[in-house]
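Have a look at this one before I ask anything.
Moving on to chain A:
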Amino acid sequence: MNWMTALFVREFKIAARVGGGALIGVLFFLAVVTVFPFGVGPDLKMLARIGAAVLWIGALLATLLGLDRLFQADREDGTLDLLLMSGRPPELIVLVKCAAHWAATGLPLVISAPVLALFVNLEPTAIGAVTLTLLVGTPALTLIGAVGAGVTVSLRRGGVLLSILVIPLAIPVLIFGVSAATAAVGGPTPFLTPLLYLCAISLFALVLGPVAAGAALRVASD
Partner candidate 1 sequence: MTLYDLANPTRFLSLVERIMPWLIGATVLALATGLYMAFFYAPEDYQQGVTVRIMFVHVPSAWLALLCYAMMAGSSIGTLVWKHPLADVSAKAAAPLGAAFTFLALFSGSIWAKPMWGTWWVWDARLTSFLVLFIMYLGIIALWRTMDDPIKAAKANAILTLVGVINLPIIKFSVDWWNTLHQPASVFRTDGPALHSSILVPLLVMAGAFTLFFIMMHLMFMRNEIYARRIRAMRMRAASAAQPHANVTAQIREV
Partner candidate 2 sequence: MDSFFADLPRHAEYVAAVYLMAVAVFGGLLTVALVVKKQRVKELAELEAAGIRRRSAKKQG
């Protein structure tokens, strides 16, 4: 377990330091949420209706933002080759890197969500619901994104392509996340159904993401 903790600490430090890390993601999240009322109008009733969706889309975009550097930076300076040659399973390396990436970028998004929810006029129940769904769902976004990051790791400017590859796979997360958040304040479905689906998708991504991204890293390194 020791090497995993060490790797986690290293990854977290780098993610928190490089380019502002956590703050830059939250800042981008804030910018996206701010832009929405300018696009759709300042009608508070409507904002309350689409608020959960705005927060979720903002979180999705903010997560995609830094994903292209997830493995690429380590590949460029040779760290990735060292990690893979160390004999540790690539799946676990991916898992630890994802955990650190989520802790540095996903978690700050979840923490800042209640504040940003005020801008889109969400009521307290909805704020709690959207924060909970983001807490459950953003790890899935990072893990699914890791597959895209692994597949595009050898590309010099793979950022946009990565987003195009990852967004279709992230649609179920978005659907169930937003559905659960809106169901909490009186939708046609109970809150628990979409939330449990969201949990299932996150658990599924917990397996699929590391396996696929690990395979992609093995391919890229040999």
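Regarding candidate selection, all candidates are chains of the complex that A comes from, given by their letters.
Just so it is clear, a contact is a pair of C-beta atoms (placed from the backbone, for glycine too) under 8 Å apart; a residue touches a chain by one contact, two chains touch by 3 or more; residues count from 1.
Only a predicted model underlies this, so the values are computations on that prediction, with no experimental measurement involved.
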Which of 1 or 2 touches chain A - same complex, any copy: 1
Residue ranges of chain A touching candidate 1 (in the complex, touch as defined): 147-148, 150-152, 154-155, 158, 161, 164-165, 167-169, 171-172, 175-176, 179, 187-189, 197, 201, 204, 208, 212, 215-216, 219-220
